[in-house]
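Structure provided below as C-alpha cells; questions to follow.
The other protein chains are all here in position, but one chain of the complex has been omitted.
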Amino acid sequence: MTWLNEKERRIAGFAAIAFGVVALLPLVDQGYYLSISVNIVMYVVLCTAWTLFSGPTHYISLATAAFFGIGTYTVALGIDTVPFPLLLVIAALASGLLACVVGIATLRLSGIYFVIFTLGLAELVRQVVTWLQTNFSSSLGLYVFTDFGEQHIYWMLLGLAAIVYITGWLINRSRLGFAMQIIGNDETVAKHVGIDTARAKVILFIISGAFIGIVGAILAPRFSYVQPPSAFNPMISFQVVIMALLGGTKRIWGPLLGVIPFTILFDQVTAYFPNHTSFVIGIAFMAIVYLLPQGVLGRLEDLVRLRKRFRMVSAEEGNNP
Amino acid sequence: MSAAILSLDHATKAFGGLIAVNDLSFSLQDGELLGLIGPNGSGKTTVLNLISGALKPTSGSISLGGTEIAGQPAHKIARLGIARTFQLVRILPSLTAEQNVVAGGVFGHVRSWGVEAHDRARLLLERVGLSGRGDSPTSSMTYIDQKRLELARALAANPKVLLLDEWLAGLNPSELKIGIDLIRELRNDGISIIMVEHVMDAIRSLCDRCVVMSSGLKIADGDVHGVLADPEVIRAYLGDDHA
Partner (left out) sequence: MSVIISGLLLGGTYALIAVGLTMQYGVSRIMNLANGENLVFACFVAFWLFTTFAINPILGIVLIVPLAFVLNWLIYTYAMRPLVDRAKNRGQLEVDSILATFGLLFILQGIMKLTFGGGYFNYNFLAVPVTIMGSNYGLNRIVAFIAAAVIAGALYLFLNHTRYGTAIRAVAVDPVSAGLVAIDVPRASAFAFALGGALTAASGALLSTFYTFNADMGIIFTMKALIIVIMGGVGDVRGAVLAALLLGLAETAVATFIDPGLTIAATYALFMLVLLFRPQGIFGKRPS
C-alpha cells in the first residue's frame, strides 16, 4: 500500500519547508517578533487541537483554559524533581483524564449541557487548586526556573504544531475520522450504522484536551511564577473559540487563517487600548455569527468556486464568439 | 417451520399518556418477508424504532436470535445485524454517494474498510440502480435516488434483518415495479425483512405474512390475503361503515 499519493506528497514537502523556514525566526530576531510568534504558534496549536474535536461535532468547548492550566500546574509542581519531557507526558495524561471525565458526564447529552459544563470548568479547577494550595502548602504561587529561553519554547511549540497537524491528518484518514464525519452529518444515522457516538466523541475530546494540556506545560517556563488566576485564565478559552471559528473549522489548517490576524490585532489592542479588549472580543463573536459563519476559510472557498465558474463561463463565451 | 430470528414479546411504548405501541407480540421467521401495515399513526414506525434501538420500549422484550435487544443502544443493535431505512429519508449530505454506502459497512455487523469497502459500495450502488453514480454529491439526487442510496447503505453491513419504513412510498408505477423486484431479490438472498408499507399491491405481491396494527394494538397477523379480507382490518382502515 502506498502511504501518500502525489498531491499529499507535494503538500507534505511544502509544509516541511514552511516549518523549516519558520523555525529559523529566532536566529533573526529575539525580541518582539519572536515573542508575538510564540503567541501565534501557541494559539495555532490550541485552536487546531480545539478544532480536532469541535470542528466535526459542532460542540463549542470552553474547557481550553482548564486543560491549559492543568498543563502549566503539572510543570510548576514537578519542575524540580521530574525531567521536563516526562512532565509533558504527565500534563497530557492529566488533562486527557479531565477531558475523559467531562466527556463521559456531558457528551451523551445535547450540546448545550456540554457548553455550560465547560463554561465554568476552568473556574472550578482554579478553585480546587487554590483550595488545595491554601490548605496543604505554604504559598499560593510556584516558581518555575528553567534554562529555557523564548526560542526554546518557540521550537517546542512548533514541534507540537507539526505533531497536531499530523495527528489530525491521520485521524481524518482513520475510521474514527470517518465516524466523526458521519456524526457531524446526522447523529441518528451514525448510531444506526453502528457507531458508538458517545465513545467516539469522548476519544476525540481526550486527544484534543491532551494536546492543550501539553501547550500549557510548554508555556509554564514563560510564566516563571505560576498562580491559579494566571494559569486558569478563562479568556484563553474564548480567544481560542474566536480564532478557530474566525479561520474556519472545516479543514485542519482553517484555524491558522484566524489565529494570525487576530493574535496580531489583539496584541495591538492590548498595547494601545487596554480598556477595549472586551469590545474586541465581543465584536469578533458578532462578526463570526453575522458576517463569517463559515470563517475566512468559507469565504476563500466561495471565492475559489466563483472563480472556477467564472472561468468556465468565459471559456464557453470564448468558444462561441 | 423455520426458527424465529426476531421476536417481540409484549412490547409497549408510551409517550406520556399516549400508548403508541400497546402490548405487541409477533415474530419474524428466518428468511421471511413480513409486512407491517396499519392506518396512519397506528404505531408502525414506532415499532421499527423500538427494534432498531432508536427508542427504548417502556416494557416488554425484543430478541434477535435469542439475544435480548430491548433497550440496547442503537449502535449495538446495528452491530448485531439489524439495519434500517427511515420513513423520511436520511442521507449524509456532505458525503458522496459512495461514501454514504461505505458508511453503512464500516462500523456495522459485517465490517469492511478501505479498498474492499469501496468495491463493495460500488457493487451495492449498482444493485439498487445507481451504478456509476458513486461520485455524485448526494444533495443533487432526486428523492427516489436518495431512497435507493439509503437502501444500499443499509445493505452495506450485510444485515440479518432489514427494516424498511415505507421504502416504496412516492415511487411512480415503473419505479415501483423495479423496487418490488429489488426487495424480492433481497429476500431471495436470505435477508429477513420487515416492511412497513401503505402500497397494498406491494404487500400482496411480496409478503409471506403480514401483521396489522391499529392504535398501537395488533389486530391481525397471518397470511396476507386472509388478513386483508378480515372485517376488522377493513374497519380499521376505512371506518365502521364499510365493514
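The chains carry the letters A and B, assigned in the order they are written, with residues numbered from 1 in each.
The rule we apply is simple: a contact is a pair of C-beta atoms (placed from the backbone, for glycine too) under 8 Å apart; a residue touches a chain by one contact, two chains touch by 3 or more.
Since we're looking at a predicted model, the values are computed, not measured.
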item: Per the touch definition above, residue among A:Ser35, A:Thr130 or A:Gln227 touching the missing chain; value: A:Thr130
item: Residue among A:Thr106, A:Ser208, A:Asn233 or A:Thr263 that touches the chain left out of view; value: A:Thr106
item: Omitted-chain contact residue, chosen from A:Ile60, A:Cys100 or A:Leu300; value: A:Ile60
item: Options A:Leu119, A:Leu176 or A:Ala198, residue touching the unrepresented chain; value: A:Leu119
item: Those residues of chain A which, in the complete complex, touch the missing chain; value: 58, 60, 105-106, 109-113, 115-117, 119-120, 123-124, 127-128, 130-131, 134-135, 234, 238, 241, 245, 275-279, 281-286, 288-290, 293
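Basically, only the chains that are shown with their structure count from here on.
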item: In the complex, chain B residues that touch chain A; value: 52-54, 73-75, 78-79, 83-84, 86, 90, 92-95, 102-104, 106-109, 113, 153, 157
item: Chain B contact footprint on chain A (complex, rising order); value: 175, 178-179, 181-182, 184-186, 188-189, 191-197
